[in-house]
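The complex appears here minus one protein chain, its other protein chains still in place.
When the chains are written out, they are named A, B and C in that same order, and each has its own residue count from 1.
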Amino acid sequence: MKQSYIKYIEKPILDDPVLIVGLPGVGNVGKLAAEHLISALNAKLFAVLFSPHFPYHVTISEEGIIRLLNNEFYYFISKEQENDLIILRGDYQAQTISGQYEIAGVIIGLSKEFNVKKIITMGGYATGNFEDLPKVYGAINHPSLNVWFNKLDILHCEIGSPIVGAAGLLIGLAKFEKISGICLLGETPGFLTDAKAAKALLERVIAFLELQVDLSKLDEIDQEMKDKVNKIKEIEKQKGLIKQLKEKFAPSDKDLSYFG
Amino acid sequence: MKQSYIKYIEKPILDDPVLIVGLPGVGNVGKLAAEHLISALNAKLFAVLFSPHFPYHVTISEEGIIRLLNNEFYYFISKEQENDLIILRGDYQAQTISGQYEIAGVIIGLSKEFNVKKIITMGGYATGNFEDLPKVYGAINHPSLNVWFNKLDILHCEIGSPIVGAAGLLIGLAKFEKISGICLLGETPGFLTDAKAAKALLERVIAFLELQVDLSKLDEIDQEMKDKVNKIKEIEKQKGLIKQLKEKFAPSDKDLSYFG
Amino acid sequence: MKQSYIKYIEKPILDDPVLIVGLPGVGNVGKLAAEHLISALNAKLFAVLFSPHFPYHVTISEEGIIRLLNNEFYYFISKEQENDLIILRGDYQAQTISGQYEIAGVIIGLSKEFNVKKIITMGGYATGNFEDLPKVYGAINHPSLNVWFNKLDILHCEIGSPIVGAAGLLIGLAKFEKISGICLLGETPGFLTDAKAAKALLERVIAFLELQVDLSKLDEIDQEMKDKVNKIKEIEKQKGLIKQLKEKFAPSDKDLSYFG
Partner (left out) sequence: MKQSYIKYIEKPILDDPVLIVGLPGVGNVGKLAAEHLISALNAKLFAVLFSPHFPYHVTISEEGIIRLLNNEFYYFISKEQENDLIILRGDYQAQTISGQYEIAGVIIGLSKEFNVKKIITMGGYATGNFEDLPKVYGAINHPSLNVWFNKLDILHCEIGSPIVGAAGLLIGLAKFEKISGICLLGETPGFLTDAKAAKALLERVIAFLELQVDLSKLDEIDQEMKDKVNKIKEIEKQKGLIKQLKEKFAPSDKDLSYFG
């Protein structure tokens, strides 16, 4: 494999599709949001992107069966809304600088083929803090999208700040093809998978596209994560106590410096 | 040299060949297994893979004669079994991410040329522990191979765990060409060449292909390695004793802080 | 995006244009100088260079609107001088070795297209010291340019010393196309944006091209930077005092080693 390419499973006929992108990144917010959307809408896999810029390992997907790392495109045909959807999830982003640009170019290529007019990318905005109601920051690739900041309760990122990886590059490259792009970044501590931030993102996406999607599963995931974190904290606390006890009663290093 | 390529010494006519791959990696388990198989079957070198993604040094192969780093393909024509064999050994794997994918692609290319229908890759699974009877973990690229886990006493890798390098990539890419692939990973401490794990792998390969191969040489290598490790341990112990003695009787650093 | 390319907004007709280059680097001296020149001359953007060798993030340029990282070409049609100008500014230089050469080649390509005969590159020369009157060091790509060292009060760089990045590569590559090149490096502490060094560079550029440009804005920027540095120093001093106080009156770590 010399360059990134897309392998099609089928070529669905889609009506004015919007591309929604959630790839791994800060707090895995975008990835989790995209995967939840795929699952909630029962979207269908139709194309897989492989790249020599992904890490060079395979992953065990089920019952001992491996597969190459990839990014996957799903489609959803909406009966009620005017826009069908293409949803992109992935195992990894490119590991090299030029690979990031190459893969973004390949994704824009698919978008053009399906006549995509709008791209929504989703990611995380690391703050280091836990927030009960994570805010959502946004960026756009055309002034005409400015109205959505107010409509969807999206905050502006600071001028000059960077958006790293596919979430930013895709809407940057989309501009050249006259595809409008909006990037949504959910506030997140950054160091663990954050279902609450993913929910905050999807609330905006749903409102934007006037979709009906049940998000309660994300509350469950958030609760599971909280339980895990609390368990780890408890263990760490116990370890601390044991260490203190040991230090208090253990013989010092000096006592051990004998020979014979 | 701008890209990886294969130089043929001869193009043997092979009957339904199975490709067996053992490249360097954790504990050099796969490499050792492949090289033992080549030697035990007296397989014949027929093609050499060179790549600008291998390290940029040459190696002294014998009596002052150098050669480029490479991966080598050997063949074995079986008189009794239905499958001839292609065995791949190598000095190194690619040193770059995209080089890993490029080389794997070139190996799959050769496999297609020889109409290979099955690939067995061999590697190590690092546990950090010495085991008397190393277990063998496996992964497959098609559900139809599932029967072999039980037949050959192969354990499942944990779902989601990665298989790094050619052992995984090759069977991942093989799937696209409808070549079935099985990856065998021998449990190994990981930090030294492990003949016992190599033997555990070859026992499965032999059973799978219904071959007759003498594996006793691997027991000898294992014993040599054990002797070496014990010798090193003994030396380290001696050093420790000497250091303790020195520390006990040497003047402290403070005593040395004079001038004149 | 597989390789660096230039997107044209317009193709101005320029009369014997000189290319002036100021890209990010030590003390951002060159970048600041180029951007001041663009602003002072009200030069007009006509071409944008994109590259897969720039960092893989986008930047928020205004009011939530993102753009890809780039290098930008501006032109200025001079009514009084014989040379029109092309001025190049940029967000970043290439992040990879071969990307540096690729982008420099693309810039030389544009220079040839516009029949550029002279290139002036600007950069910083890090000394670690603050200088009231930063000196300017220079290098040329042809002996015929030697007269300018005296005329413009430019010092020679030490023989054998390197000029890193586009400022050097561009005039190195320009030589092959019979384009004369001069590189000006302003003495700078190196660790902060240095408007004083940028001014020193522009004084030479202006004299070289017999231009009229108001440089007083750079004095203002320099004063702002000085005020900031002084403020930071004051804060650091306060922090130091507070730390000293804390250390004097805080209980030592040993006092805390209790349990129960």
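Please note the rule applied: a residue touches a chain if its C-beta (ideal position, glycine included) is under 8 Å from a C-beta of that chain, and two chains touch if they have at least 3 such contacts.
These figures come from a predicted structure and were not determined experimentally.
Enquirer: Would you list the chains present here that the left-out chain is in contact with?
Expert: Touched by the chain not displayed, across the whole complex: B, C.
Enquirer: Among C:116, C:136 or C:163, which one touches the chain that has been omitted from the display?
Expert: C:163
Enquirer: With respect to the chain omitted from the figure, which of B:39, B:61 or B:115 is a touching residue?
Expert: Residue touching the absent chain, from the options given: B:61.
Enquirer: What chain C residues would touch the chain not displayed?
Expert: 3, 94, 97-98, 100-102, 104-105, 138-143, 146, 149, 156-165, 168-169, 171-173, 175-176, 183, 244-245, 247-248
Enquirer: Spell out the interface residues on chain B facing the chain that's missing from view.
Expert: The list for chain B reads 1-2, 7, 51-68, 95-96, 99, 257, 259.
FYI, only the chains that are shown with their structure count from here on.
Enquirer: Averaging the CA atoms per chain, pick out the one whose centre lands closest to the mean of every protein CA shown.
Expert: A
Enquirer: Comparing centres built from CA atoms, which chain ends up most distant from chain B?
Expert: Between chain B and the rest, the longest centre separation is with C.
Enquirer: With chain centres taken as the means of their Cα atoms, state the distance from chain B to chain C in Å.
Expert: It comes to 51 Å between the two C-alpha centres.
Enquirer: Please list all residues of chain A that touch 2 or more other chains.
Expert: Expected reply: no residues.
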